[in-house]
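After the structure tokens below, expect a handful of questions from me.
What you see is the complex with one protein chain gone and the rest in place.
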Amino acid sequence: MIGSLGELLRRAWRHPSGRWGVIVLGLVALAALLAPPFLQDPAAMRDVVAGATAPSLAHPFGTDGLNRDMLSRVANGARVSLAVAGLAVVLALTVGSAVGLIAGYAGGWVDAVLMRAVDAALAIPRLFVILLLLVVWERIPLAALIVVLGTTGWFATSRLVRGEVLRLRHEAFVLAAEGLGATPGRTIVRHLLPNAAGPLLVAATLGVGDVILLEAGLSFLGLGIQPPTPSWGGMVLDARPLIVSAPWTALFPGAAIVLTVLSVNLLGDALQAALDPRSA
Amino acid sequence: MLITPRLLAALLLLPSATLAQPRAPDHGSAVIIVGQEPTTPVPTLLGAKANSDVSDLLFWRLARPGPGMVTTDEKSFEPQLARSWSRRDSLTLVFELDPRAKWHDGVPVTSRDVLFSFARMRDSTVDPQRALLLRHLATVTAEGEQRVVLRFRRAYPEQFYDATWQVQLLPAHLVDSIPAERFAASAFVREPVGSGPYRWVRREPGRQLELAANSTFFLGAPKLDRLVFLLVRDPEAALNLMLDGTADVYEGVAPSSGPARLAGNPSLRLLTTPSFITVYLLFNQRAYGNRQQAHPILADAGVRRALSLAIDRTPLLQSAYGKYGVPTYAPVAQGHWTYRLVPKGPGYDAAGARALLRRLGWADSDGDGILDKGGAPLSLRLNLPTTSAPRVAMATQLQEQLRRAGVRIELIRLDGPVWGQRRQRGEFDIDFAAAVMDPSPAGIVQSWSCAGRAGSNYGQYCDPVVDRFLEQAISSPRGGERNWRAAYAALQNDAPAAFLAAPPVLLAVHRRYRGVSLRPESLYSDVWRWSVDPGRRLARDR
Partner (left out) sequence: MSRWLFRRTLQAVVTFAVALLLLFFLLRLAPGDPLARITGDRTVSPQELAQLRARFGLDQPLPAQLRAFLGGAARGDLGVSIEHYPERVTSLLRARLPATLLLGGTVLLLNFSLGAWLGVRQAVRRGSRFDRWLTRLALAAYATPSFWLGLVLVAFVSVRWHLLPAAQMQDPLLAPEAGTLARAIDLLRHLILPALTLSLTSLALPLRHQRAAMLASFRLDFVTAARARGLTERKVRWRHAWRTTLVPMLTLLGLWLPMLVSGSVFVESVFNWPGLGSLAADAIAARDYPVLLGTAMLVSAAVVLAGLLADLGYALVDPRVRPT
């Protein structure tokens, strides 16, 4: 299993865009990890009345409308965005895999009912599902937001895993293993998962990009991550009145979103190309 | 059929007639941005401010207060549909209608309309709030077509104000056949007919509302032929529409960032006018969410006074309103005539605040910087509506200022509807409130008297002494300046709230308009006097 995954990553690294994606993503992650100790405390208020100041040596990204250092806010926002997206995607993959496995293995009416439900869920745009939940919920804690984001994104994964289960169930080696007395659990772990790992990884990387954009959009609408926790979408919202007079306040959070999502998507693309070279 | 064929023909032909003719050089049009939709700008159905702003142009009153808004001075009022008035005795007012005044369908305004309108407004099933305000009115009778006699039950200084401000005239000949309970759904409300300087043209729901100048208006036809009230809820989009030239007037300019953005545009200018808004920190005198018990910390007037002392208003107002910050020290706004009577109070005294708290038994026994008494820390929750940018800007500074005095403030951020709900239920320690007050200072009783506790006195403040002062001030025959001063001083001493600001209205207006004047109680009511500078005319003005 490790061998095939490692091979996949190696092939992705050789892909020029993939390499770029990994590097940029690595930088963003590094900035997120290093943010608190090395940069100024984003919640500390300096002379608020001074307002937004242009980028300078003291403030490489400038300051926002309340004179808070933009670099540290963007870096801390990276923390929040990556953490939320990462956890949400892990949750989505877990739930989706579980459902896909159950549907694929059980077959019959269980499979039919589950897949019908997945179809129905896919018909409702993800944003609306999240909006409906958030609108009725008063003040959503961060953990609940992650759960909401995760539980609205597993449908495609479940289809994918179910497809893999159906494909492999009737493969010779699986039948052989089962004939030798292997339990379904063992079959799953030793045979299904390694084969599905590739597509799942691709789905994961693309999913992270989607969640980052989604979370930024929610923060822009005033839902999602609440201040004073910094979030890129919230920063763009705050920068709206200043976009002409202080363009850096909107530029840097926006650029951060673009770079992160782009790098994640490039990585996903490279992995996809490594899995299926014909689509390159 | 309420709309006569004559009226229909007039309404259909008039717009095309006015637009087909070439316009005079100082005529033009105006696009006014509003943040809320004026759905029913018809008297008795008003509700929101958006409706009353438009209805003040369609439906006029007998008279209106003068620019100083001294609601107790009869002589300062300006004529509208009544040309003159006189007083027969301390209970009786006589109004002479202007014979030139006509409804938009051409029918003259007569005493029958006055009688009908008053009857409707005093009907408590139609508009209970207004009926309450008119409770001192005994009878309304007509003496001929042009004269109306109003008789009151008691003599009080705002008699004239109540007789005129509370009632906008409705056309009896069009409305009296519609029963009150079917009025809201009637054809009249869909196409109102009034007597004001502007006529109804059309409303596109969710988008805009259009009025046209009443060319036969008895005081002179307005020079702005078309008025469009454009609905734009988002303040950013609104400002962008001003900056890109689509709109001409906008009242929601954010005081902190707006002026800077407008400075870059040479065709717009910023006007300010005093408002009736007050911003304050309301202290809950009952327990959080439980009106049966007194608040463990805030029921003590000394603590409240100390909190008020610990607040330095100058940097707060600066950060929220820039140079447009106007302080207030009582529930009085800059637009009220009693604003100048408010004593300045003790102001900012951090050391005094700490001393006062110490005298009341609060000390920092565990060395964490927060005072405590009997094991309980001096910790309070501040409900903050995130929909108000100035209040959000002030909140963190307030937190810091009070922390230095040894008080821990926890900010509870809530969005508009939830914040309002918590306030009504008394689920707050401190409520960061803003109130749009009545033009009359007597409106103070709704929120700050013992009787108001059932209504909008959310902090449950009650002091019979203050109530007495207010009663005396309201009923005192010559305005009662002394009584108002005493009432405000007593309020300050009790400190039911820490009063912070009375911010002005900031209006962005296109420079091409001349004769621009704004009324604090009804912003656009003088638009019919505006004109366009011929040298700066735009294509849309032709």
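So that you can tell them apart, the chains are marked A and B in the order they are listed, and the count of residues begins at 1 in each.
Keep in mind that, in the parts below, a contact is a pair of C-beta atoms (placed from the backbone, for glycine too) under 8 Å apart; a residue touches a chain by one contact, two chains touch by 3 or more.
Values in this document were obtained by computation on a predicted structure and should not be read as measured data.
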item	value
Chains on display which the left-out chain touches in the complete complex	A, B
Among B:R207, B:R291, B:R340 or B:R404, the residue in touch with the chain that has been omitted	B:R207
Selected from A:A83, A:L127 or A:A176 as touching the chain missing from the view	A:L127
Residue touching the undisplayed chain, where the options are A:I146, A:L160, A:I225 or A:L266	A:L266
Residue ranges of chain A at the interface with the undisplayed chain	17, 116-117, 119-129, 131-138, 209, 213, 216-217, 220-223, 233, 236, 240, 243-244, 247, 250, 254, 257-262, 265-266, 269, 278-279
Residue ranges of chain B at the interface with the undisplayed chain	15-16, 19, 29, 31, 47, 202, 205-208, 226, 228, 230, 232-234, 237, 240-241, 243-247, 415-421, 424, 456, 540
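Here, only the chains that are shown with their structure count from here on.
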item	value
Chain A-chain B separation of Cα centroids, rounded to whole Å	48
Chain A partner contacts - residues on chain B that touch it in the complex	236, 239, 254, 257-258, 260-261, 264, 315, 318-319, 386, 393, 396-397, 400, 413-415, 418
Chain A to chain B touching residues, read off their complex	45, 48-49, 65-66, 138-139, 222, 226-227, 240-242, 244-245
